[in-house]
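Excluded from the complex is one protein chain; the other protein chains are retained at their positions.
Up next is subunit A:
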């Protein structure tokens, strides 16, 4: 039994402590915004925010998060910051197949939370753990810049 906060709610997982957080979120809690792309920490599709840090949930054992706070796209999409990113991503059509997007949005949040005025290089470094095969990254980098600019004060 592991207790943690998931998208603002206290939850208790009945899964074994050695289970991947990714599997627990998708199977036990039916959180489908967390995507499975490789299960070995390479692609970033399963990114979640764990106590303020962007992590690959496939590399996190459930037992290690007792008392922690986990945010997935399902929680984050209710925020004002998400609304700013949403508008920015839409304005440059940065979403193609969409499979990397939940992770990419959480990565965008973590970049801006640490640095509300990132340079292009800082944005690129910040999303370098999140693979996107569709866009060539231009539009995503641009979207994060736009969100930083338009969402002044939010971060």
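Things worth noting here:
Rule of thumb we're sticking to: contacts are C-beta pairs under 8 Å (C-beta built on N, C-alpha and C of every residue); 3 or more make two chains touch, one makes a residue touch a chain; residues count from 1.
Rule of thumb we're sticking to: contacts and distances are computed from a predicted model.
Missing chain, UniProt name from the options "Putative transmembrane protein YxlG", "Nitrogen fixation protein NifU", "Carbohydrate ABC transporter membrane protein 1, CUT1 family" or "CO or xanthine dehydrogenase, Mo-binding subunit": "CO or xanthine dehydrogenase, Mo-binding subunit".
Summary of contacts with the chain left out: across A:70, A:110 or A:127, the touching residue is A:127.
Against the chain not displayed here, subunit A makes contact via residues 30, 32-33, 35-40, 42-43, 45, 72-74, 77, 86, 89-102, 105, 120, 123-125, 127-141.
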